[in-house]
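Attaching a single structure in structure tokens format; questions to follow.
Shown here: the complex without one of its protein chains, the others still in place.
Moving on, here comes subunit A:
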Amino acid sequence: MLGFRVERLWADMTGLLALLFHQGVLDEQFLELQQLQDESSPNFVLEVFNIYFHEAEKLLRSLRSLLVDGEFSDYKKMRIHLNLLIGSSSTIGAKRIRNVCIVFRTASDQNNKIGCLRALELLEYEYCYLKNKLHELFQIEQQRILAAAIRE
């Protein structure tokens, strides 16, 4: 019974990952990260993503503030934040987020406020989607590890 549960959880995990790859949410850089995880650092990917989420949320709040607060938007500062987000998203394999940031950066280069606002909304959506799906993935992984440990 426990063995079945472990297999089922493994199938759920690989299915969710396959979906995220198929949707273009993640790219092969995510797999490179997974390959760095082993028994001596079993939570490596989770730790990396926790840092990413923490930094990304600060940047997203700042981007919203730069666009919405005040009469004039600081496009130069926006560009700096977007470059940081593009870099960190590329590093963890967050492909769709990276691509939206690139579109956002183009709009900010053109001082296009409406374009920037649209890009920001899409970016916030993509970020929430990625965060929710990865939390789901990490939860399944933790359950699988627990079930495998109990089985032994």
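FYI, a residue touches a chain if its C-beta (ideal position, glycine included) is under 8 Å from a C-beta of that chain, and two chains touch if they have at least 3 such contacts; residues count from 1.
As a working rule, contacts and distances are computed from a predicted model.
Chemist: Assign the chain not included in the display its UniProt protein name, restricting the answer to "Histidine kinase", "Mitochondrial import inner membrane translocase subunit TIM17", "Nicastrin" or "AP complex subunit sigma".
Modeler: Per the UniProt record, the undisplayed chain of the complex is "Histidine kinase".
Chemist: Sort through A:20, A:67, A:86 or A:147 and give me the one touching the missing partner chain.
Modeler: The missing chain is touched by A:86.
Chemist: Footprint of the hidden chain on subunit A, which residues?
Modeler: 29, 32-33, 36, 41, 44, 47-48, 51-52, 55, 83-84, 86-88, 90-92
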